[in-house]
Structure formats: structure tokens, C-alpha cells
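The structure appears below as C-alpha cells.
The other protein chains are all here in position, but one chain of the complex has been omitted.
Order of writing sets the chain letters: A and B. Residues in each chain are counted from 1.
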Amino acid sequence: MTPLLEVTDLTVEFPTRRGTLRALDQVSFSIGAGEVLGVVGESGAGKSLTGAAIIGLLQPPGRIAGGTIRLEGERIDTLPPDRLRRIRGRRIGTIFQDPLTTLNPLYTIGRQLTETMRTHLPISESEARDRAIGWLDQVGIPAAAHRIDAYPHEFSGGMRQRVVIALALCAEPRLVVADEPTTALDVSVQAQIITLLKRLTRDHGTAVMLITHDMGVIAETADRVAVMYAGRIAEIGPVSDVIRNPAHPYSRGLMDSIPSMAHRAERLRQIDGAMPRLNAIPAGCAFNPRCPSVFDRCRSDRPVLLPAGNGQAACWLHG
Amino acid sequence: MRQWLDSDLAYSFRTRPTAILSVIILLVLTIGAVFAPLLAPHNPMDSASLSLMDSFKPPLGWPDSEWTNPLGTDNQGRDVLSAIMYGMRISLLVGVCAVVFAVAVGITVGLIAGYAGGVVDALLMRLADIQLTFPAILTALLIDGIISSALPASMREPLQIYIIVVAIGISLWPGFARTVRGSTLVERNKDYVMAARVIGVPSSRIMLSHVLPNVIGPALVVGTLGLGLAILAEATLSFLGVGLPPTQPSLGTLIRFGNDFLFSGQWWVTVFPGLTLVLLVLAINLLGDWLRDALNPRLR
Partner (left out) sequence: MLGFILSRVLQAIPVLLVVGLLSFVLFAYIGDPVSIMLGQDHTEAQRLALVAELGLDQPFLIRFGRFLMATVQGDFGISYRLAKPVGPLLASRLPATLELAVTATVLAFAAGVPMGVYTGIRANGLVARLVMIVSLIGVSLPTFLMGILLILVFAVGLGWLPSFGRGPVSAIGGWWTTGFSSWAGVRALILPAVTLGLFQMTMIMRLVRSEMLEVLRSDYVRFARARGLTDSAINFGHALKNTLVPVITIVGLQFGGIVAFSLVTETVFQWPGMGLLLVQSVASADIPVISAYLPLIALLFVTINLVVDLLYYAVDPRLRFSA
């Protein structure tokens, strides 16, 4: 069976005056229908960039330099702009980080919803309006029929993110790319939004690519998780395996640095050093200067994703 | 020097042809203006050397033109090229003086507003805002008119150049004041100013010896950008006949004189000073555009 989304050897480069920077390097993963894939990593690891490349909205001068992206078997990274536009919103929905800035301040939320639906679906204005009220109701906006004519600034941050979720789902896409959907929100609201997203996507059978640096969110929501490091995938596998028994030394370091209620360590451990800058990625494994288990091969050969437990890890320990 | 050549500023300069071109144009024009008495083929101020026999010679390439007057002559036989070089001197002088005046006022007001804060700040900035809504050329014209009316007629002509400098300077100060105030606010809250205040250094000394050196950089950048405006304002006032007197002809005055001969076919008397003015202001604006882009990476 073809997966819903299949990314193979995706490479993204930024030409700069001091040479070309490779921001994503041969990233491969897939998402099945209705599946939630978590993508974690430090900032700058390439999580958001992967999402942007999939929806075809890389900021210039960034460009896809290699690899393929397939949606339901159809290659989409080489589509002309207008074909790709028809996919965005209709087949891949998107949720951005900051709901305060992602809604157009000068249009009512109803107008933004109906506009999105009518771009993709052959429905009348009144039909679109009815559906918009339905969506606002579904995402938990009270008095939806009344609030539909309100402007974004009349909503709180959490409420606006609910509107953004409605906008991402209103044309019923098969996949949603959620880029840090809770990072900009109050801690008290974060859980509500995640619960809402989880419930709605399950009800509609929508797959989710959930980009976050919050392992708690991943643990609670995702089916599988991909750990990214310096523009590459370090490890990918079922969420319980990666959390309990990480196969890559970097994932292990990442999990050790999460506070846990179960076993209270004296101090949280941290990984020494910092992620390399894009213009100074070492040869071999990108993690080798910081890796506690480093050996010669890690410094010369770049590891590919190798089977490790129920998942895969890009680490020679498994080679 | 090597450090500068390697900097981002130098890099963006090297890779921007318009910036290089504008610097070359500015250098040529400035040298021609400053050393006009040495370089100009004739002295346009010396009426004894003028001969009506030489009047209205066309520029090179037209019939009856002469090598001695490459850009032709005007109605009194004055060499247009020489008149342009001397005129540019006056245009540049007035422009630079007006900007220096505006920067001085702007720095003073900006420093006081930014450092004092509160009511003083609100009042001064409100004043600047109100003046900013009036176009500079209108402000300059009205101030010119008011000062001239207040002076007895006999004193107007000798003082006219100062009146123009002050009028243009006053019309430009609010922009500078805002910039300086902004930088002052940043400096004021830095630790070294706090420390100086804690050990009892008087406010005036803190402002002059600590804050001023730090705000002068941005003010100079804005000042360079204001030079194009000042030169245009002077040229406009002189063209309108309320600027510099005919005894001190700037580029604007030359264009005004030449305008009378447009219909009788002697276009060169007005077109060449006009082109010089455009070239001068365009070079300054291009340089300013580059500077703003280079110093503001967000807009790159």
C-alpha cells in the first residue's frame, strides 16, 4: 500500500555569498493515512523547513536540491506553482505557530473560512457560510453563528488557534502539517489545543505531521516520531520505542534531558556542546563531536538509516 | 583598512554598481565645484570679460559652436559650463550648511527630548510631528517669507544666503530630532549612563560627553540622506525667485534664467544646469538608498 506522504532523500539548500548551505540533507520518511508523525529536534535542526518544503513554501533563496515528495503516490515537489497551490489547503492543511499573526487582521474569520472553502470546493457562498459555522462549532468556539462575523483581534490567542485549526481542516485535507501549534500559547491552553487537534484529526481520519520540540506533546499525541539533528533524521520509529529505548545516542541524550515524574534524577543530564552550524557540519555523522559512543567510522562515513529495534536509526552502532 | 574592506558594508558596496557609480559621479561633481576657480574655463562672475558678441553660442555638436564654450553660452555671452561649476559650488555650500544647521538643531532637540523624557519629550515630539505634516518646501518658503518681511529691504540681499540656510534648516530638523531622540533613549538606559548618574555627574555633562558621541553616528547617516532634499529645496526656492539673489547664482537660479530662453530655442542655457542638478541629487539619493539598505538588513 502506498503511504499518504512519502519523502525520499529530500535535500534543501540555501545559496549564500559564502557558499551553499545544506539545510536538509537526504531526509526520508513517510506518513500513513490517519497516522500522527511527530517531528522533534532542537531549533535549527530543520523541522519547520521540512514542513515548508512539503507544502512548497520554502522561503527564497531556499530551494529543493534533490529528492522526491510524493502525496498518495503522486510526485508533488516538481509540480507547477498553480497545481501545487490547489494541493495546499485542499489535500495538505497547515497550522502555524503564532495564531496572533497568522490570521489576516482586516477580514472577519467567517470571510477567511468561506474564502478557503470556496477556493477548493464547488459550493455556494451560503453553503460555505453554513459549513464555516459548523467548523467553528467543532473547534469549540462558543456562539459560532454569532462570532463568525468577528475580527481576529476580538479573540484570545487560544481561540484564534482554534480558528486556525478550523481553517486548516475546512477543506477536509488528508494531511495536516502542524508547525509548533502550541509553542506560542499559554501553558494552560496548550493541552486543550492538542486535545482538540487530536480529536478532530481522528474523527476526520486526517494524518498529522506534528512538528514540535515538546517531547510531552509527542508522547501524548504521536504514533511514530522522527528525531532530527543538523538537517538529517537521526532516528525514526514508534513513539513508545523511541522514548523508552532510544537507538541513537542523540535521541538518548534528548530523552535524558526531559524531566520525568517517574524516576527523579538528581539533576537532568545535558548533552555537551551545541548543534553544529550549517556551514560547519563535520564529516561522517553530524553528531560525532558530541557523541559519547563515537568511534572511528563515525568520523569518516556518514551513517544511513539502519534498522534498530522497531524503527530505524542513522547510527553505526547498529551497522 | 583591511578589516573594513572585508566587512559586510564594503562587500555590499562592491557588489552594488549603482553605489560605486554614484560615488564616482559625486567625486567628479564635488571636485569640479570646489575647485571651480582653478578648473573652470572662464570666470562667469567677471562681467568685464563678457561680450555680447559671444552670446547664445550653442553647445558642441551644433552649428557655430566653439571649443572654448563646450556647453554653449547664455544671453550675456557667459560660458554655461563655468556658470554651472560656480553655481554647483553655491548649491553644495547652501545644501551642506542647511543640513549642518538642521542636524545641530535636531541633535539638540533630540538629545533634550530623549534624555529629559516626560512632558518635555512629549511637547517637543508633538511639535516635530506637527511640522512633519507640512511639506518641507512649504515650511522653507513661509519662513523665507517671514524673515524677509521682517528685515528692511536694504538688508535682504546681503543676508539672503543665510536666510535660505536657516529656512531650509528649520524645514528639515524634525527628521533628525526623531532619529537622535530614538538613539538617545537607547543610550540613556545603558549601564554606563546609569552609573554616571549614580555617582552624581550632572545631566548636561552626561549628555555632552557620554550620550552625544553615541548618537552622532546615526545622525550623520540621516544627515547625508537629507543633503539631497536640502539641495533640491534650495534649487526650488531659487527657481521660484525667492532664493538666492542673481549676484550669487546657484543651479536653481541658472535654471530660472535659462527658462526665459526656452521658447526662443536656446534650450542649453537651462537644460545643462538642470541635468547637473538631477545628476547631483540622483547620485546622493542612490548612495542614500544603498546606505539604508546596507544598514537595514531586514529589507535586503
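Throughout what follows, a contact is a pair of C-beta atoms (placed from the backbone, for glycine too) under 8 Å apart; a residue touches a chain by one contact, two chains touch by 3 or more.
Note that the coordinates shown come from a computational prediction; the quantities given were computed from them, not determined experimentally.
For the chain missing from the display, the contacting residue among B:Asp121, B:Asp144 or B:Glu187 is B:Asp144, taking the whole complex into account.
Within the complete assembly, A:His120 is the residue of A:Arg22, A:Lys47 or A:His120 that touches the hidden chain.
Listed residues B:Gly72, B:Gly87, B:Pro174 or B:Gly228: the one in touch with the omitted chain is B:Gly228. Annotation for chain B: contacts to the undisplayed chain at residues 18, 130, 133-135, 137-138, 141-142, 144-146, 148-150, 153, 228, 232, 235-236, 239-242, 255, 259, 262-263, 265, 267, 270-271, 274, 277-278, 281-282, 285-286, 289, 299. Considering the complete assembly, chain A touches the hidden chain via residues 55, 57, 85-90, 93-94, 96, 98, 101-107, 115-116, 119-120, 151, 153-154, 164, 167-168, 171.
Heads up, the rule we're going with is that only the chains that are shown with their structure count from here on.
Chain A and chain B have Cα centroids lying 54 Å from one another.
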